[in-house]
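Missing here: one protein chain of the complex. Every other protein chain is in place.
So that you can tell them apart, the chains are marked A and B in the order they are listed, and the count of residues begins at 1 in each.
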C-alpha cells in the first residue's frame, strides 16, 4: 500500500482531487519511495495538510495554553511572558574553584545555579576514600557543610534558584539547609530542585548515582518528599528524569513513556503514604534530553504535556490546575555531539535548543562544543550560553506561544508520538509499574536494544553523522583548549581540609547523630531525611552518612543486563 | 602458540573507578559477541585488583576498559598490576573519552590502543581480533 494514501481522505472532494494530483506529481519526482522514519520508529510522510479532524478536536486536543489539555503550554504566557531559566551545569575541582567559576557564569547571564559534585560524591564516599586521580575531575568535591559553604560564598542563596545534582539520600541538600541556617536565611526562602532525585532512572541508566538499594532509595525519597513539604515548602524534591534514559539509548517516545511511568510510580508511592496528589504534584518537575531530531522532540514535549495533564486527572483524580502542569528542564543531547570537527557541535546545540524551546521548556542547559572531550571548559561554556541568548533575543522564538502548533505535520506527529508514548506506559503498567519493570531488568533490556538499533543505523550509514560516517576530514584543526586536571596539591589540600573538619567537630555529637539516624532507618515510622539533616548539622560527612544508610537500607548494586 | 581459529578470542569488557556510563561498553560487548568472541562482561566500578583477578581466572586475551568519566587516569596503575600478576601478555585497550595528551600517557604505559567516540564496528572488531592473536603468541606458560 502506498503510505501517502492514508492521508488522502480528508477535506472536501476538491481538496481530495488536488491531493491526488499532488501525490502523483510527487511520486513522479521521487522514484524510490523510501520510507522515512524518525528515531521513535514512526513513519514520516512527505507532506501534511489540514484534517477535518484537527478543527473538530481543537478544544479537546490543543485548547489554550495554561489550562485544558495543556498541549500548547503549561502557562498562559509561556516564553512571551517569562523566558526559560538558563541553567548551566557546572562543577569542578575544589569548592573555591566552583565558587569562582559560578560567579563568572552568573555574570554572563545565567539566572540560576546548579552544582555538580565530584564523581566520588556521586558514589557516596569522601575524598579520602578514593583514588586521588579521580578527585574533582568531573565535579566539585563537596563532603561537608563547610565545603558547601565555600562553594556558595557570596552567593545570595535565598534569592536564587539552586539545582542540586544530589542523588538519594540527598546529603547535599541537607548541607545547603545547614548553610542557610548558619547564614540566617530561612528555609522557606530556599528554592530550587533536587535534580537527581529520580533513583529509578539511575538504576536504569545512570549507574554512578545510586548509593542505596532500590528499596532503600524508595524509602528515603518518600521521607524526603514528606519532610520537605513541611520544612522547605518552596523546594522541588522530585525531578523525574527522562534524560538519562534517552542518553542511554531510549528513543524519544520511549524515554517520554518511561519517564511518565516513573512519575506514575512516584505519585502512587506518595499516595500510599497518604499524601494528597493535588498538593504534592505541584512540586513534581521533569528533566529531559533534547536530541537533534527536531520535530520529533517538539512533538515529544507537546505529547508528554498533554498526556500528563490528562493522566493525573484520570489516575489520581487531580483537579488542581497547578498540579497538572508538566514543568520541565531540558538539556541538549550530548550523544548527538561529535569528537570529529567539534565546532559543528555549536550548530547542533542550537538546533537541539530550538526544539526544546519550541517544545515549551521551562529551563535549559546547552552543551559546550567540547562535550566529547571533557566537562565544559570556559570558552565552550560561554558559547553555549551565548547560544541561548541568541535564541532568546535575536531569533524571535519567544514571540509566539507554541509557534509550531497548527502545523499539519507537528500536530499529526504529536498525535502519533502520544500513541507511542501511551503504548510504552501500557507496557510498563503490564510489568506492574516502573519499580518492578526496573527491578526485573525489563526497562534496561528495552533501552539496550534501542541503543544497539541506533548504533546499527550509524554503522550502516543509514543515519548520517557529519564528520563521523560522512564528510570526514583527514587533518582536523585543533580548536580545543588543553584539558586541565585538578592540581594534585590542591586536591591534597582538600583531603587535609576534610581531616581538619573531622578533627575539629564534636565527635560525640556526630556519633550520637549517626546512631540516631541508624535507628531511624531501622524503624518504619521515623523520617530518615530528618535524621540526615540532624547528622549533617552535627558535622557528619556525606560519606559517613551514606555508609550508615547503606548498611541499614542496602547497598545499591547495578541491575544491569549484559 | 597461536589462537586456533575455532577457539574464540576471550575478551574482558569492564569498567574501573567510579564511572557508570555503559551505553558504549554494552555496544562494544555486542560487537565482539557478534564477531564470534567470548565476552566476559562485568558491572562498573571494578577495583584494579578485581580486574586482575577476573583476567586471571577467565584467562582472557584482551581487556577492554570503557572509560567515559576520567577513570582512564587509573589505567597506568592497572598495567602495572597486570604485569606484577604475570599477565603481561594480555593486551589492554581503552575506549571512551580520552584526551589526546593522556592517550599518549596510556600508550606509554603499555596500552595497545585507545578508541574514541565514533569508532565503528569493523574498526573495533578487527583490532581486537588481531590483539587477541598477539596475546596468544606472547603467552609464556605453554
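To be clear about the criterion, a residue touches a chain if its C-beta (ideal position, glycine included) is under 8 Å from a C-beta of that chain, and two chains touch if they have at least 3 such contacts.
By our rule, contacts and distances are computed from a predicted model.
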Candidate names "Methylmalonyl Co-A mutase-associated GTPase MeaB", "Chemotaxis protein CheR", "Fe-S cluster assembly protein SufB" or "Spermidine/putrescine ABC transporter ATP-binding protein"; UniProt protein name, chain not shown: "Methylmalonyl Co-A mutase-associated GTPase MeaB"
Option touching the unshown chain, where B:34, B:101, B:122 or B:138 are the choices: B:34
In the full complex, which of B:56, B:81, B:109 or B:133 touches the chain missing from this view? B:56
So which bits of subunit B touch the chain we can't see? 4, 7-8, 10, 29-30, 32-43, 46-47, 49-50, 53-54, 56-59, 85-86, 141-142
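Assume only the chains that are shown with their structure count from here on.
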Determine the centre-to-centre distance between subunit A and subunit B, using the mean Cα coordinates as centres, and give it in whole Å. 32
Contact set on subunit B toward subunit A in their complex: 17-23, 26-27, 29-30, 41, 43-45, 69-71, 73-74, 77, 97, 99, 101-102, 116-118, 120-121
Which positions of subunit A touch subunit B when the two form their complex? 119-120, 122-123, 130-131, 133-134, 137-138, 206-209, 247-249, 335, 338-340, 372-374, 448, 451-452, 455, 458-459, 465, 467-469, 482-483, 485, 557-558, 560, 562
